[in-house]
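All protein chains but one are shown at their positions in the complex.
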């Protein structure tokens, strides 16, 4: 079959890869109908070490069940499904406790349990993909919901929502979100859904700031506005109740500690790949909470799916580009370079 | 001074009553600028027993501090303020625990701690009112917020919000709200603020249902639509996650138990004055939670005030009538009879 | 095989019943090593309607896996296991949401999903039992823990714990527990585990009160002590923070509303089979919360199991009688009549 295959940093190719096959009774084979390029895919593009070459990349995908192993109970051939990007076994203590990302089976021996980072678990920017432990990781797409509306439940919509939950966003809060990319956009929407009085969206890209403003945020270009002063002015001098870092830069994390109020909560959902020198006394004197970690979409899908079904949340609002899978490499180039006012690229096999 | 004074059920009069005076160092005298008629005031109108006659009624009011006792620290003469309808002492175990309605000082010896139900604590449908324990019960209205926007923080906006909190409304929930009156309307808004996927507003009055639809609810006239079937259809056969009863009728409480899903939560914020025969086995087999009680606006004002300041919540949307205080008795007649498509009557002294 | 079989109210027989067999790929056959008689079993004994006759009764049992269907992943032949009394499918929305008792598969068409109430799902007071959806309902007993210590995780230990959770028992609370039977005893232990300052155990049976005292409770015989006055004296006049009704009598539920403080929480874990006339105004004026429902042991086992393993909790403390399965009917007679200072009867096949 055709797929976007990893070869080296910056060298992804649309080419033939081996067809996926069922390897266990609990596997399902999904024929992909829509898949998307995620900021995390860019880590590979930029040199995050991969153990193999030639595997299909991508962990955001939806599709139709082509074949289901005899041990699969929750879906069957023909069902339209979405997949969590994190594939837990569903039965270990970690999975039962809501942490599929810490699954003791699928992360054993150092292997990945996110799709699209190795030959062991190839990804979904492909015509088809094998999903292990399907009962734990697949969800049926309800009739009446098209594939594109379900697509971002696989990763970035739960990731953005998780940011708002970790920052304990609640009614009346002033929330600062660093980053107006795909994840930041959803963190902003999630903050609104949880009752924030103000969502202050921060970015350097005027196009993205305009989009943030259109979704009801106050948008601040931190290169031209004094963000600290802005936040104090909006909060009667107190500081932000919650800050969500959705970019992944250490200096923004430090900025978060500064603009948070005493008792504030910081959620770090952008992946920071370097150590961070923590200003401990600042955290101490301000009674701050810091949370970070991998997303577990399975936890959030039951709450987010009805919001999409009812129309209160439209995740397709972030899609700027739709390309055939064959042009996926071009999609990477656009996304990586922020060209063409790109926000999110969706591929269609 | 002039006030709407209680004489007997159905007999309220706009007349002279004694001027309020400071009785303790912690009292404040508030000159009223806006006051409103609450559904609870109708209990007196309909015969709820009062211990006295001749007192000013009303517990929803905002105004300006005319005089503050020497023990008052948080406000001073000239401050624009709103008052919680429930006046706790602020220091007893109950008040410190967030339950001013159970204050062991202000409810001692059977006395009321809600304004406007006795000579001991006259109400705010008057030119002025004495507020005891001002530091515990008064809040300054921020500059930039007019009095009318702050008015409903005194009771019904927190009451509606409390309903959504007690019913544990969260992202993705389907919520049924019985009643589209002032409190029900705010319970609907609060459910949206807390992330409900669907708010199903139930009433018999088409005008009120139209208003509910305008605020984003699905509106159901339960006299013409099979509510149970409607809820099942909207929830893939499960039932409502949360039900808020904002009318105060036993039969609606029983209906709530029926339409709630297994594990559902019922908040009863309409005052039911008769005992209710509880279908215990239904609650047991469905794992239901039931919560009821008096509102404590002090708990909710810190979260709700910023939502009004930022414009995300506009409580004035429910106002249908603005009358001078002198025409307050007419306001009662309209409100009581549901005439003139009334939703909320605001009086101006 | 041999089992205690239901024939009619008061007519249970130790006799041959058909051997259980696997009916589905996800079934497991458990050879029972220990089983216990539960207060809920007495409902059948006293006339709770059963749809069939001749089925094995009992829902508290542990044992060894004799045979596992090919779709079972979490246990295998030879594993020592305990079973939740409530058998959900594990994959429906209700089960995924933590409410196996509301499973849309196993409760479909009015059928029971608790073991031992019908021929459809025979119980564990038998030599062997079929457990459906084993991955959702079976738990391995850790090495180092004997069967008897695990036995009560199947129902009454989680039930007692659930009472403390539903009553939101937290550090410093004064908790009243009605009933010092098996479930009440565990509700008392659970209240202590959650940090209660005082657990006031109420019963009429002096032997049971003595046992409650030995486990660190204040024990009150409500026939000789004025419980209301006692609670007020212990709480500086406030009332109980939390009340757990573990007997199942309407009049005790009403008593709970009386002795709870304003803002108190009532958990009803004793099964009340009649409707209850709810004193609505009392609940309203006191801001009470009422919770009731079926237990879902699956939710509580992960927290309770380590407490037993570490020795902080010894559930065997309630066992007063150990009998061979052949003498199980005698066990019922003792338990039903409160003879021989019985608290809990364990049977051994």
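Descriptive notes on the structure:
Going by the order they are written in, the chains are A, B and C; count residues from 1 in each one.
As a working rule, contacts are C-beta pairs under 8 Å (C-beta built on N, C-alpha and C of every residue); 3 or more make two chains touch, one makes a residue touch a chain.
This structure is a prediction, so every number in the text was calculated from the model and none was measured.
Touching the missing chain, out of C:26, C:154 or C:174, is residue C:174. Contact with the omitted chain, checked across A:24, A:285, A:326 or A:339, is made by A:285. Only one of B:10, B:51, B:71 or B:237 touches the absent chain when the whole complex is considered: B:71. Interface residues of chain A facing the missing partner chain: 93-94, 97-99, 101-102, 104, 236-238, 250, 261-263, 268, 271-281, 283-294.
The missing chain lies against chain C, touching residues 142, 161, 170-174, 190, 193-195, 197-198, 236, 302-307, 309-310, 312.
Panel shows chain B; residues 25-26, 70-71, 73-74, 91, 93, 96-97, 135, 302 of it touch the chain omitted from the view.
Definition applied: only the chains that are shown with their structure count from here on.
Multi-chain contact residues of chain A, defined as those touching 2 or more other chains: 302.
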